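This report concerns only the one structure given below.
Excluded from the complex is one protein chain; the other protein chains are retained at their positions.
Chain nomenclature is as follows: A, B and C, assigned in order of appearance, with residue numbering initiated at 1 for each chain independently.
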Amino acid sequence: MLAYIVRRLLILPFILIGVTFLVFFMMQFLDPVQRLAAYIKSPEELKNLSSEDIERLIKRYGLDRPLWVQYLEWVKKIVHLDLGWSEVAHQPVKDAILSRFPATLELALFAVFPVIWVGIWLGVISAVHRDRLLDQVIRVFAIIGWSLPSFVFGIFILFILYGVLGLFPPGRLSLWAQAVVSSQEFKSYTGLLVIDGILNGRFDVALDALRHLVGPIITLSYLWWAFILRITRSSMLEALNKEYITTARAKGVPERLVIHRHAKRNALIPVVTVAGMMVLGLLGGVVITETIFDYPGIGRLAATASQQLDYPLILGITLFYGFLLVVGNLIVDVLYAIIDPRVRLE
Amino acid sequence: MRTGRFLALSFAVILVFSSLAIAQLKNPDTIVIATIGDVSTLDPHFSYDTASGEIIYNVYENLIAYKGESLTEFVPLLATEVPSFENGLIKDGGKTYIFPIRKGVKFHNGYELTPEDVAYSFKRCMILDRSGGPSWMLLDPLLGYESIKDLVRDKLKVPSWEDLFTQDGKLKPEYEKGMREIYEMIDRAVEVQDDKVVFRLVKPYPPFLNILAQGAGWSAIVSKKWCVEQGDWPGTPDEWWKYHDPQKEKDPLYEKMNGTGPFKLVEWKKGEYVKLERNEAYWREPAKIRQVVIRRVDEWATRRMLLEKGDADAVYVPRQYLPQIEKMKGIRIIRGLPTLAIEVVLFNFNIRVEGNAYIGSGKLDGEGIPSDFFSDVHVRKGFCYLFDWDTYIKEVWNGEALQPTGIVPKGLLGYDPNGPKYSFNMEKAKEEFMKAWNGEVWNKGFKFTILYNAGNEERRIAAEMLARNARKLNPKFKIEVRGVQWSTYLSDLTKGNLPLFIMGWLADYPDPHNFVQPFLGSKGAFMAYQGRNAVDLAKIEFDPLIEKAMEIVDPKDREKIYFEIQRKEFEHAPHILLYQAMGVHVSRTWIKGWYYNPMRPGGDFYSLYKSAD
Amino acid sequence: MSRLLEVLGLKTYFFMEAGIGKAVDGISFYIDEGEVFGLVGESGCGKSVTALSIMRLIPPPGRIVEGKVIFEGEDLLKKTSEEMRDIRGKKISMIFQEPMVALNPVYTIGFQIAEAIIVHYPDVSWDEAWERAVKMLERVGIPNPRRRAEEYPYQMSGGMRQRAMIAMAMINNPRLLIADEPTTALDVTIQAQILELMDELKREFKTSILFITHDLGVIAEVSDRVGVMYGGKIVEMGDVFSIFDEPLHPYTYGLLSSLPKLNEEGKNRLYAIPGVVPDLLAFPEGCRFRDRCSCAFLKCEDDPPMIEVKEGHWVSCWRYAEDV
Partner (left out) sequence: MGFSWVLKGLFKSPTSVLGVCLVLFFSIIALFAPWIAPPEYPDEPYLLPKAGWSAEPSPPSAEHPFGTTEGQYDIFYGIVWGARTAFKVGLITVGFSALIGIVVGSISGYFGGWVDEVIMRVTDIFMAFPFLVAAMVLTTILGKGLDKIMIALITFGWMGYARLIRGSFLAAKEELYVLAAKAIGVSDLSIIFKHILPNTIYPVIIQASMSMGSMVVSASALSFLGIGAPEGYADWGQMISYARNWIVGAPGDALKYWYTFFYPGGAIVLFVLGWNLLGDALRDILDPKLRGPRGAR
């Protein structure tokens, strides 16, 4: 087990180098002036800029140097934990990512719960009622969710929840709550506002943060349910066909326990992997949902970074995501071993 | 089934709590603005955009300010008097300006304002002179050069600024003396005399007071002591060049503010919001509003709902979406606000040929255009007649824009309501195209691409209109309209690849020179992109008149010259004047005290307060 | 000896798109108390379906369409599903061919055995159930049972697993044990040990056994009486000696001839029944074996009756019909 963890961690630097080099490689399709677009962000900024100034800016940011030189320069800085400056975020790349990660983490944590829970629940029901009406209804329901583009459904949900009902506003906090959070008395323990709110005894703040999470969570949940549901359903069907299920029935285990104790536990093993992938996807930022709900997370940052070709930030985010992915997959593997005793000794 | 019950229950709980949160007048002592502007720096001398300018306007103060809605009258702010010939504070035929400095004003950190701070501020702005920044407005009247780099190049006879330094960034010893002399020039231009500050101009400069009154940054007064504490230029001649053209994020004032204005900076949450708080120790009455939050919300639908729910008091509304909020309750829409901005289609007289994918074959054979296609005045005029202003302004702007009669916009000296202008006329367009290139254009046709930076609707539609009308006029006239990423646009624009391109200009100060010079002057901001032939044309036709207009003080005489410039502009048609838009202000009706000044970058929060109707 | 189980005219069909698969098509047999009844036949002949039908665990699209399963005087097919559940594992329990897949891989052996107690005796505490499980493991010959109870199925050898499986089946002291090919997947030496264990337990707990296998050698060793199945029907039934000494049905005869016999010095080539067992849907009308039968004649196109040739020795073949 330990050897396995070590081996996986050894892959980490390799992945990170590969990923970032690929970004640099892609940037080679641009000429230096195009790369400068990260620094001159709109026509308005061209106002008093001569072509000489443009040359100077290119030199200043080293945009005309060859790929290898730029990459090595960048790596040199990385070694000192300096990810560079993001012009889009107006702050160092490291700060930009670290300041938005708690928001994304919070959203992911709160979204994961309903998605996995309900997804498994529906998946089990669907499998147990295989091919009957209930199964068909659940599957159609889920597959519609899966077929809905997030930019169609997200806007729709925002419109209903906030536009029509006026209940769940976009953003991350209401104004008054923002004032509380940025005040001196409010201590930030985790960066997750719901938890911090509770720890500070400000339940109103926690509730407010929760209120802002509802829209994105509903959107994400419906879109991702199908994902969990189908894998649960199919692995549940597979499990229900297994002989140990007949064994359980043959020893008189009630049907409820046959399903929930014997089949489900086995069916959940592949679900763990998928759920793990999903959590990693959520942590990597949900670009469109965050954009629509004006939620200040990694996804929105990534969207802006890539639209404006802010390559220090793109690199930072890719690095961050690569790290997350490798470590996250490792955690999933460990979890896997805990759920499935067969894996333990391998 | 347990899961289902729990879900229903938790949803019900959330519903109850959230319905408690709805109120009528929200946040009575806070103003929330939702906009798309991206604040890029808080250093007043670095900033040159309106989003940053709005913050700076409310935190820093200038010597003087515009009086209410006026563009010609001023009120003293950190000065105690507005200089004029009458009160003797403008002397030497408009080459010396004297400002008595107000006493007892404190910066937000408690430091007292001194005349020394004022002089330091202007010198700092001139020395800082970042690439593409606003410092030229001070440098031109005070030193006679548009940038420090031009000045250095001229005085020290070096090819470029970089040549002054060794590999490791040290000033080469041979330039030490020259650089000190240049500093003396800067130093002499703004001087402290007792409790006054004196500006010495190299020539009379009619819009100088406008430049000092503009609140977006370059004339803002900072505290010298505080700046030095932040690691900024210490105000001495030693190594002043190190503080020239800094990298934005290394600029000590990049994210810190310490002004004398009615609001203090509380927090700049990058990319999310800027929060300001009332300055209780303000030298006038403290502001009525305690707090201002400027939120960045890119999604229109979200902004709209924030406004509708009262969570935002004012939002940025793109013109095309006005119909959506016209019937909204509790919303005030103020239309027809004159803006000092103009949108122009510029012809490239010398299109670059090598590797240019936008001009087809590069020949006049019906499958492309030659490099100097637009050098023929008949081609340019032909295109001018193809643009359908009436439809465009009616459909795209809901009638809330003007067709310009010349480059000087309405509201400024030199605007000629009766000046000649082009109109949509297919016959005349045909006539011009038949004359162009000895009739070859009409017979063979052409093909090229108009680029616009994706996301700009008005520019897209203007380009499409030209393209569709051209094809209607002659099926051999093929224009492809293509939206591209800003990076591509930037690159092709600076390389000179674009056959024609659309640009806007927002006034830096309300004077016709600020429009004539960039668009018609041979050294103007846009001529460089319009090619050699355009520069030559400007040198002959426009430069002498532009210079003449700046040497004259009498407004009547100036106006005549600007009329003449614009008649020549019509005759040579170096560009198509698209529109001068009318501004729209949208806010909740409970916002009171709002007034308009076209030169102000955003809101004047000092004047605002909230009360239910 | 009294009748413990009597199966009468049991028909279990599978309703598939392609047609109706008559997996079990009207079989009847009985098992007396303390008796071992062997059910033998090639794979696919309906042995396992018979077992699952008795347990009423036929998966869809299969269904019991006709017949009676009388257990302790009551028809199991008329029981409610809850009553039936309580019978399973308590009065009738079952062990399977492949203990690796028949044991739930994610629970410990101890848990799975203790669970069998708890589901029938909810009043028993987990600790108590666990203790009994450990004792039972010891009884079925698992060394170090306390530690073994904590282990997962994959940690055990095949023989151990089958012992655990037996322990699980016997934990509630059932009246009837259905053993569906319990030794097929095991090595020959282990096979013998398991069979011996079953024999011991049978005596100790006075349990009847329905022993299902395709292995005639095993049948000969353990059964009191034998039923031979082919194509969903019992073609011959009788006590083990009469079946082995004088097989009547051509199929039984073929099966026995295909056994290698050591005492004949292995000189003769083994006999093989010609053809293969057809698909469930492809059996011929009438006698189902007639396509492969060397002595089939015209009459075989009709369903053959069950004929008691000798006392307690039945055969379903036209050759023994008196009126032919």
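Quick notes
Just so it is clear, contacts are C-beta pairs under 8 Å (C-beta built on N, C-alpha and C of every residue); 3 or more make two chains touch, one makes a residue touch a chain.
Since the structure is predicted, the reported quantities are computational estimates derived from the model, not experimental observations.
Across A:69, A:143 or A:331, the residue that sits in touch with the chain not pictured is A:143.
Among the residues B:69, B:195, B:395 or B:571, only B:395 touches the chain that is left out of the figure.
Although one chain is not displayed, chain A still touches it through residues 11, 14-15, 18-19, 22-23, 26-27, 29-30, 131, 136, 139-140, 143-144, 146-152, 155-156, 159, 163-164, 230, 234, 237-238, 241, 281, 284-285, 287-288, 291, 299, 302-303, 306-307, 309, 314, 317-318, 321-322, 325-326.
Although one chain is not displayed, chain B still touches it through residues 299-301, 304-305, 308, 318-321, 323-329, 391-392, 395-396, 454-455, 457, 460-461, 464-465, 468, 481-485, 487-488.
One rule holds in what follows: only the chains that are shown with their structure count from here on.
The chain with its CA mean position farthest from that of chain B is C.
Rounded to a whole number, the gap between the C-alpha centres of chain A and chain B is 38 angstrom. Here the CA centre of chain A is 54 Å from the CA centre of chain C. With each centre defined as the average position of its C-alpha atoms, the distance from chain B to chain C rounds to 91 Å. For chain B, the set of residues that touch two or more other chains is empty. Contacts with at least two other chains are made by no residue of chain C. Within the complex formed with chain C, the residues of chain A that make contact are 242-244, 246-255, 257, 262, 265-266, 269, 339-342.
Only residues 30-31, 33-38, 40-54, 56-57, 59-60, 85, 87-92, 96, 99, 114, 117-118, 121, 155, 158-159, 162-163, 166-171, 174-176, 178-179, 182, 207-208, 210-211, 214, 291-294, 296, 301, 304, 307-309 of chain A touch chain B when the two sit together in their complex. Chain contact summary for the complex, chain C toward chain A: residues 52, 55, 57, 85-90, 93-94, 96, 98, 101-107, 115-116, 119-120, 152, 154, 165, 168-169.
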